[in-house]
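The complex appears here minus one protein chain, its other protein chains still in place.
Read from first to last, the chains carry the letters A, B and C; within each, the first residue is number 1.
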Amino acid sequence: MKVFEQYESNVRSYCRNFPTVFNKAKNSIIYAGDREYIDFLAGAGALNYGHNNDYIKQQIIDYLNKDAIAHGLDFHTSAKEEFISKFQSSILNPKNLNYRLQFCGPTGTNAVEAALKLARKVKQKIGIFSFMGAFHGMTAGSLSITGNKELKAGINGLTNDVTFMPYPDGKMAKIDTLEYLELVLTDTHSGIEKPAAIIFETVQAEGGIIVAPIEWMQRLRDLCDRYNILLICDDIQVGCGRTGSFFSFERAKIVPDLVVLSKSISGYGLPMSLLLIKPELDIWKAGEHTGTFRGNQLAFVGATAALEYRENIELEKEVRLKEFFLKSFLNKKIQPIDEKIEIRGIGMIWGIDLSQFNDPNLAKNICDRCFDLGLIIERVGRNDTVIKILPPLNIEMSVLQKGCSIIQQALSDCLAKNTYRVSA
Amino acid sequence: MKVFEQYESNVRSYCRNFPTVFNKAKNSIIYAGDREYIDFLAGAGALNYGHNNDYIKQQIIDYLNKDAIAHGLDFHTSAKEEFISKFQSSILNPKNLNYRLQFCGPTGTNAVEAALKLARKVKQKIGIFSFMGAFHGMTAGSLSITGNKELKAGINGLTNDVTFMPYPDGKMAKIDTLEYLELVLTDTHSGIEKPAAIIFETVQAEGGIIVAPIEWMQRLRDLCDRYNILLICDDIQVGCGRTGSFFSFERAKIVPDLVVLSKSISGYGLPMSLLLIKPELDIWKAGEHTGTFRGNQLAFVGATAALEYRENIELEKEVRLKEFFLKSFLNKKIQPIDEKIEIRGIGMIWGIDLSQFNDPNLAKNICDRCFDLGLIIERVGRNDTVIKILPPLNIEMSVLQKGCSIIQQALSDCLAKNTYRVSA
Amino acid sequence: MKVFEQYESNVRSYCRNFPTVFNKAKNSIIYAGDREYIDFLAGAGALNYGHNNDYIKQQIIDYLNKDAIAHGLDFHTSAKEEFISKFQSSILNPKNLNYRLQFCGPTGTNAVEAALKLARKVKQKIGIFSFMGAFHGMTAGSLSITGNKELKAGINGLTNDVTFMPYPDGKMAKIDTLEYLELVLTDTHSGIEKPAAIIFETVQAEGGIIVAPIEWMQRLRDLCDRYNILLICDDIQVGCGRTGSFFSFERAKIVPDLVVLSKSISGYGLPMSLLLIKPELDIWKAGEHTGTFRGNQLAFVGATAALEYRENIELEKEVRLKEFFLKSFLNKKIQPIDEKIEIRGIGMIWGIDLSQFNDPNLAKNICDRCFDLGLIIERVGRNDTVIKILPPLNIEMSVLQKGCSIIQQALSDCLAKNTYRVSA
Partner (left out) sequence: MKVFEQYESNVRSYCRNFPTVFNKAKNSIIYAGDREYIDFLAGAGALNYGHNNDYIKQQIIDYLNKDAIAHGLDFHTSAKEEFISKFQSSILNPKNLNYRLQFCGPTGTNAVEAALKLARKVKQKIGIFSFMGAFHGMTAGSLSITGNKELKAGINGLTNDVTFMPYPDGKMAKIDTLEYLELVLTDTHSGIEKPAAIIFETVQAEGGIIVAPIEWMQRLRDLCDRYNILLICDDIQVGCGRTGSFFSFERAKIVPDLVVLSKSISGYGLPMSLLLIKPELDIWKAGEHTGTFRGNQLAFVGATAALEYRENIELEKEVRLKEFFLKSFLNKKIQPIDEKIEIRGIGMIWGIDLSQFNDPNLAKNICDRCFDLGLIIERVGRNDTVIKILPPLNIEMSVLQKGCSIIQQALSDCLAKNTYRVSA
């Protein structure tokens, strides 16, 4: 590992929490030489179908073998054609959704930037409303709508015309957040102009696994309709089946104007991102948002295969089953360990909130202990006090159970050592 | 192609100039069913080693076959370790360069954004100087330092604290651009603060193939030293051997403080980007700039293979040879066709500037004609009046010659049809 | 009046509501040829001591007659010396307040701009929190912290790093506004940085005569202390005795870090403004905020005389007496006219809120009717639906009563004509 310490930038982060060199992975297991780890991190959401999914892999290798286009800017290619067709027939048509597809530079943040630009062009306004706790990416536009202040420290000049609104989380429980937002819009003296768009996540993952209520999302959609504001759903982390349905907003029966997809869309962890645009909003001129890798052909191949795979294994059903298990396990086995523990989640994204312990090290210690016990799991949320459970969606039930047991063990170990329960 | 017109966003661009569906590519040839096209576009610089380079391909397939890590965030992986080691031994060490490597979200623009952020953090200033004609990417930070005004139309709020300075191109021939820049810095009443960094390209590719003189680059480095300003070289398009040496700034014997690489670094057209940081500037805190795909493992594999490949075939020598051919051909066969034609370039990036014809369609017509004749080539520069010659570096000499002949033919056809020479 | 219509800019406003040419004024009466008008506008708060106050006038004329300095930049002059000494002995010392005096360009907005700049310099931060409904002036800095969106329409680029927070008015009744503000500060993911300063008015006059509760102001001061944020009180309109005490914040027993005074400070309606600075914050370098008229000597003479005058007539007692009358009259004679009428105010600034009638013309019609009946009075607040009662503080009780009767008459006339009560 000396090579990393010596030559890789200090900015590296995950490797500090999981200090080993990984060399192999399959499905829900990652290997570091002899040791194996259950993966409850899933590439931060990029590996919903597991590592090196065989079905997808085969099609990628076949594609490579036949010297099909590996890089083609935004040329028309057969790989892209097949993906578009499959996405229409498998996802959009059955859901009666009508979107144009924009292939952005293959990162989530790039598609978020495209969404902001397009919204501003369409509405001829600069203002954007985002929500406290939001995470949308690290390039200047996306960072300007991201809540985490630490990420912005020392980098002024980013917050132009972005207004952060309260998200319906615990802290804001006393406030009807959308009533407040509407007051701000309608008050002629609020100082805050009507924005071009409101961007939201249905589940704030980095914010600490905060799940927006269905009614709140419906009211948000309604508010945007009444005030003629575009609604952008950033479905990067919790789209692609993470909450059960393919899009996370389906449970609220709403249709955003723009939808950002990335992470698991390519199915194999290959870089790809997508902006879905209601056809009437597709006012882009040719080449107004470009990027050398905006047509990542291998990712298209993976993405098409992934859409086939999820149909083949009836993935939505799988998720419902495992959601049931996770919800029960966390509420029955984990929460009762201490009254300061709060459980939140949906589908296959769950958080164990330890913030009420007021111990800056507790969550970290537990995750470290998990790693020792063979589980890779990360922390999110304010001050990184929420343990995030994010396994591949197709994880074998036995592996899921084993991973959960490790969490239970680690949590007990750490709380015991610190005698929290006694002191409580 | 109906599927693209119906379902893909209007933003698509290259496909409009090359209206066919491509399905296969090898080395310098792209295939659309039966037809084959010589590629003088090379993935906009992402395919310096040609399409589906066999040496690189084999290693990617081997890697996939053994289920090594396909997606691993910024974990320590064997693929990353090998790339870092190879990059040190093959590139940095022989050139006595000492840089830390930051793996950014796998797009050039993402690494540019990281460079801006880091420069601002280091210097605790917001200001950036960029150059007129510059192109650095399409996310908000990168776009703010990009010269093309059309790309920014209708999207205000991006130009905070960015100052555009004149680049040493034809238009500015009467001005000593660096003397002017220094006047602005030293004048206490110029209204323009000393910036954190100056970002530049050694060849403005999108700007119209404007090659910065060696002396200008040396004076720029010296100026940055004297005023304690960071110098960032965006080597996305003309790095990786395009101008001959691996880095394009080597010809000036200068060392930038930060260097941005992308496009051809992965060797196979797979998304990847890299920020090189002088060790003393590597003040990032862990996780201050992240991105789900920042460790694109397949790209690492390709990148390592590409570094081996370029050594194996002595690529620099190859480029020198073809540079000699291109320079001769363009100056002896193309320029003499009309005195309004201007030829500019270096290494294997050359431009045929047709702006003096004052005909908005001429360059487009020529490129369309090239396409009919079996050559893919694009236009850049102000009003897209410069034809950009950017073949893979390892193109076979005969194919290069054939491509050049097509240009000659197309140019003559179009000029003849419009009887420009008569009117001149 | 043709000369005004032909040659004065369309921006003129008050003259449209009071369409006559005024030529004389004394105490609380303004004359237009033969007609006389009771003045419940008082120069928008600049004439707390009435028009052409004889005591002040005499000293101004004496000063002019002896050819003392009429214009002296920020020279030391005897006029300035006398004002500073009197302000210390008459205002600051008795109240145990310790402030340095900065004489700004002689407009309120200029002193607000100075306050923002100084706060930013002291805290080395750019962010400012202001409140919805706030009015602080019309130059770029002051406008950026002013709530009225119509005033900012079409003039983007002003809202950098200004965050508008809810003010404790009726609309926000359900929200503990300071609890919300503190949540935003403490939430590490709220997206909103801790500001350099919070600027507030104890009574939002332009906002619609919204009186901040004493407890709210105390909590605001406490919050600023706990988070190390500067507290700026804009006392331009309701300082100088308008609410009873000289400073309007005295009733809350708090001490702001910076206080802005203007309007009535000069006593005679002459342009003057003042920034009060806690000594430890006076880090200005010489000349960092200048302005040709920052030492308006005639205004100093008037201001000194005004401080003497208010002592001579025991002005605070006067205000208490008239506050009692106004409060009684409005609540007993005006409010009962219709349940949709809301009365708000303190000291000698009161508002009759007619917004619940949802009639955009009602307040205007009433004010027009008042003018016909011999009373000058203006509207403020959201959509200009609040009639603002702002007489000179030293108005004779009989004139005050007469003016109030006119309001009562006009209100009844207009409501009767529109048969509001019947429809209610």
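Methods note: a contact is a pair of C-beta atoms (placed from the backbone, for glycine too) under 8 Å apart; a residue touches a chain by one contact, two chains touch by 3 or more.
Nothing here was measured: the structure is a model prediction, and the numbers come from that model.
S.K.: Just to verify: which one of C:Lys24, C:Lys95, C:Lys253 or C:Lys332 makes contact with the chain not shown?
M.R.: C:Lys24
S.K.: If I consider the whole complex, including the chain that's not displayed, which of C:Thr109, C:Thr163, C:Thr177 or C:Thr202 touches that chain?
M.R.: C:Thr109
S.K.: Among C:Lys171, C:Arg242, C:Lys263 or C:Lys388, which residue is in touch with the absent chain?
M.R.: Considering the complete complex, C:Lys263 is the one touching the chain left out.
S.K.: Would you mind spotting which of C:Phe200, C:Phe293, C:Tyr309 or C:Phe371 touches the chain that isn't drawn?
M.R.: C:Phe293
S.K.: Contact with the hidden chain only, please: which chain B residues?
M.R.: These residues of chain B touch the chain that is not shown: 126, 130, 132-134, 145-150, 152, 156, 159-162, 164, 166, 171-172, 174-176, 179-180, 183-184, 187-193, 206-208, 381-383.
S.K.: Go through chain C and note every residue touching the omitted chain.
M.R.: Interface with the chain not displayed, on the chain C side: 1, 3-4, 7-16, 18-26, 30, 41, 43-47, 51-52, 57, 60-61, 64-78, 80-81, 84-85, 88, 100-103, 105-110, 113-114, 116-117, 120-121, 124, 126, 137-142, 144, 151, 154-157, 160-161, 262-263, 268-271, 275, 277, 282-293, 296-298.
Keep in mind that, in the parts below, only the chains that are shown with their structure count from here on.
S.K.: With chain centres taken as the means of their Cα atoms, state the distance from chain A to chain B in Å.
M.R.: Here the centre of chain B sits 31 Å away from the centre of chain A.
S.K.: Starting from the mean Cα coordinates of chain A and chain C, work out the distance between those two points in Å.
M.R.: Here chain A and chain C have centroids separated by 49 Å.
S.K.: Touching at least two other chains at once: which residues of chain C meet that condition?
M.R.: Only 156 qualify.
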